[in-house]
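First up is the structure itself, then whatever we jot down about it.
Left out: one protein chain. Kept in place: all the others.
For clarity, chains are labelled A and B in written order, and residue numbers in each chain start from 1.
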Amino acid sequence: MDLIFLQLLTGLAGASTLFLVAAGLTVIFGVTRVVNFSHGSLYMLGAFIAWSILSRLPREPEYFVLGVLGAALATAVIGALLEVLLLRRIYRAPELLQLLATFGMVLVVQDVALWIWGPVDLSLSRPRWLRGAVEVFGLRFPFYDLVLIVVGPVVLGLLLLLFHRTRWGLLVRAATQDRDMVAALGVDQRVLFTSVFALGAGLAGLGGALALPQGSANLHMDLSVIAEAFVVVVVGGMGSLTGAFLAALLIGVLQAFGIALVPKITLVLVFLVMAAVLVVRPHGLLGKPQAMARGEVEALAPIRPAGPALHVLGLVALVLAILAPFFAGPYLLSVLTEAAVAVLFAASLHVMMGPGGMASFGHAAWFGVGAYAAAFAAKGLGAGMAAGLLLAPFAAGALALLVGAFVVRMSGVYLAMLTLAFAQIAWAVAFQWVEVTGGDNGVLGVWPDAWAADKPTLYWLALLLCVGGALVLRRALFAPFGFALRATRDSALRAEAVGLDAYRLRWVAFGLAGAGAGLSGAVFAYAKGSVFPTYMAIPHSVDALVMVLLGGVQTMAGPIVGAVSFTVLHSWLLMGEFWRIKLGLLIMALVLAFPAGIAGAASAAWERWRGRAP
Amino acid sequence: MMLPPPALQVENLHAGYGGAKILRGVSFELAAGEVLVLLGRNGAGKSTTIKALMGLLRPTAGRVRLAGQDIAGAEPHRIARAGLGWVPEERRVFPDLTVAENLEVGRRPARAGLAPWTPERLFALFPNLAGLRARPGARISGGEQQMVAIARTLMGNPRVLLLDEPGEGLAPVIVDLMVEAILALKREGATVLLAEQSLAFAARVADRAAILETGRIVWEGAIDALLADTGARARHLQV
Partner (left out) sequence: MSVLVAEGLRKRFGANEAVAGVSLAVEPGEMLALIGPNGAGKSTCFNMLGGQLRPDEGVVRLGERDVTGMAPRHLAHLGVGRTFQITASFASMTVRENVQTALLAQARQAWRFWRAADAQHVAQAEALLSRVGMASQAARPAGVLAYGDLKRLELALALAGKPVLLLMDEPTAGMAPAERAALMALVRGIAREQGVAVLFTEHDMDVVFGHADRVLVLDRGRLIAQGTPAEVRADPRVRAVYLGTAA
């Protein structure tokens, strides 16, 4: 009984910091419609800055309060700067590119933090008053946890007052519903957006600073907190502060009990609860259906099959690829093998993202499941490569269908967040379930059969399976299935009215995408001879997104072009120290320069040129 | 005696979407206290003209002077502050805000020489709304939303009111109420630019009419002259 009570209080304390982060995320999303991936980075910065301030201040309570507020304020200022420098330029971009640009920011902040604070976890030696305990119902309970439990509702109350009792709050709520109309009524959107972003960033910074005494400031806290914050925001209902508060309580308590009772499957439990909530309430606990934000009318150019010129070009490239082992050295060949894997990885994501209209931020999950399936076939079953290559797409596809069964009910950013949360959970399972996955050490010795062991054969196999797979997917997109899928994306209402089953079409596309990624993961596993949890990590999911967007979502050749150029770029430019900052800046530059992707920009240029030719 | 400057002066306005040119040199003037209706078929450029005036679409050429001040190409919030008040065709009432809050969002300081609008005055103009103050925008009828949209814009004390198809999609009895409201505004001295498909609606409220065709004004004159000119009506409006 006592243990349960203590665990409950611990859960409530954790819920408070989670709420602060989620509240900032949801407020920023409400007004700017940007899902701010870098919100976790602001939380991390809040913790680091708090460490820098607090470790220099006297250790009395009043200085602690001042230091925490100072860190929150500093984070708010940083947030405002980020808004002015980056976000302001991308409000009109498609929401996916916005997500991607803010992920670029995540990478940049990681390297900047590494540069300033170094790689070591920084913890605060806690003063005595912070370590004290209070008697609650005859139980000794950590004082600081009680402080945190009080902070959550107090901040919620202050925010509700701010939004419902001030003119600024009224304008923010109005802008949440129709920002262009607010501007047309004479309100300067820029001031509103920057101030909202600063508020959200400040809340994240406050959360980070308050979390510091219980843990440490480290370079991993950004991605781990953002996944949790996404879950909280989705469960609570996008844009609802009270919903975020309830969801944070639910998730916080669940995690506290999960860790005490069933530590291994805590994260799975979180995902299941989220699934249950969303099945009953598709828009979250207190959420409302999200209308398309005004001013985001997306003009879709019709997708045309490749013309003869492109066919010839593609054929030449394919022949060159097949002949590559005769002129390429071993290093280039291994880069080309990776490129082949990337082609299927990106093409499978494109199926759901382009024609399916479902952007996944967790596509690496299926890649990883495929890789682990191959590893399991090799090490667990002792089976040959053929078995592994067969098992992988089925395992990944089946799991994708299972998860997709409720994920595809969502759309837009909800779906992106859910897929991200699921991938994060899959990653955590691979990381924690050491007995099966080897944890961080991975599974080694996943080698191909003897006949395919030499580099050229392995390369040809990768080419056959991956490029072949990508071409099969492409074919399906021009077949009735692809038309029907695009129809559901263009207008689900109309698609249902002509007799299409939108849900099942999206679901099958999701499963197909999972199976394709699974196969590419298995090929990669055999090519590398090993499987690690990082295959499923968020950055790998983002790689897939970058490839698709690099190529252009609305062109069918896009993912292929994107995958090859990204792999080459990666092995060429993005090696060594501070690769994150380079990749981050590259992503941001791409989003700012080519909102339609490289292939999209190229085809637009081609159309212009052809239009001018006599 | 010197004539006062026109409330709104539009000269050679060009605008379009992407490559498509919609407005190819629209010019007209609007005197203070006048109701001018822009007529024309779909795609002729009525809504585009309104959006270009409001800065929601950047004009590629031309001048727009509001009480002497050039506002062409400025940002929407600056244009709104300068005194153009826009009531969109889709009404765009904030669905989760109450009727009273919707009006508050529109509130801007009073303008010298004009009696400031207050919620009380607006509820007198639209008696239907008075009982709905605390009702969210999503839970009132289409006609009531149209009234809220007009009232919200009036809270900004505009010099010129831009009304985009205020009767569209409304029941005939509600259209009657809109006509009453516009006539009441006119009695208060309001200056109104109206975009409209329906000649019947225009005939009930407008002083003058201008007909747009493929991005240019092809007919301009008093509304009574248009009603009398069957040739022009058949040529430009197919009625």
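In this section, a residue touches a chain if its C-beta (ideal position, glycine included) is under 8 Å from a C-beta of that chain, and two chains touch if they have at least 3 such contacts.
Keep in mind it's a predicted model, so treat the numbers as computed, not measured.
S.K.: Wait, the hidden chain, what does it touch out of the ones we have here?
M.R.: Displayed chains contacted by the hidden chain, ordered by label: A, B.
S.K.: Touching the hidden chain in the complete assembly: which of A:Val498, A:Met575 or A:Ala593 does that?
M.R.: Within the whole complex, the residue contacting the unshown chain is A:Val498.
S.K.: Using the touch definition from the top, which of A:Gly370, A:Gly482, A:Gly511 or A:Gly584 touches the missing chain?
M.R.: Candidates A:Gly370, A:Gly482, A:Gly511 or A:Gly584; residue touching the omitted chain: A:Gly482.
S.K.: May I ask you to list the residues on chain B that touch the chain which is not drawn?
M.R.: Contact residues on chain B toward the absent chain are 41-43, 139, 141-143, 168-176, 197, 237-239.
S.K.: If you put the missing chain back, which residues of chain A would it touch?
M.R.: Its contact residues with the unshown chain are 299-303, 305, 475-476, 478-484, 486-487, 489-491, 493-502, 505, 554.
The rule is short, and it goes like this: only the chains that are shown with their structure count from here on.
S.K.: Compute the distance, rounded to whole Å, between the mean C-alpha positions of chain A and chain B.
M.R.: Here the centre of chain B sits 45 Å away from the centre of chain A.
S.K.: So in the complex, the part of chain B that touches chain A is made up of which residues?
M.R.: Residues 18, 54, 56, 75-77, 80-81, 86, 88, 92, 94-97, 101-102, 104-106, 108, 152-153, 156.
S.K.: Please name which positions on chain A make contact with chain B in the complex.
M.R.: Of all residues in chain A, those touching chain B are 167, 170-171, 173-174, 176-178, 180-189, 288, 291, 294, 299.
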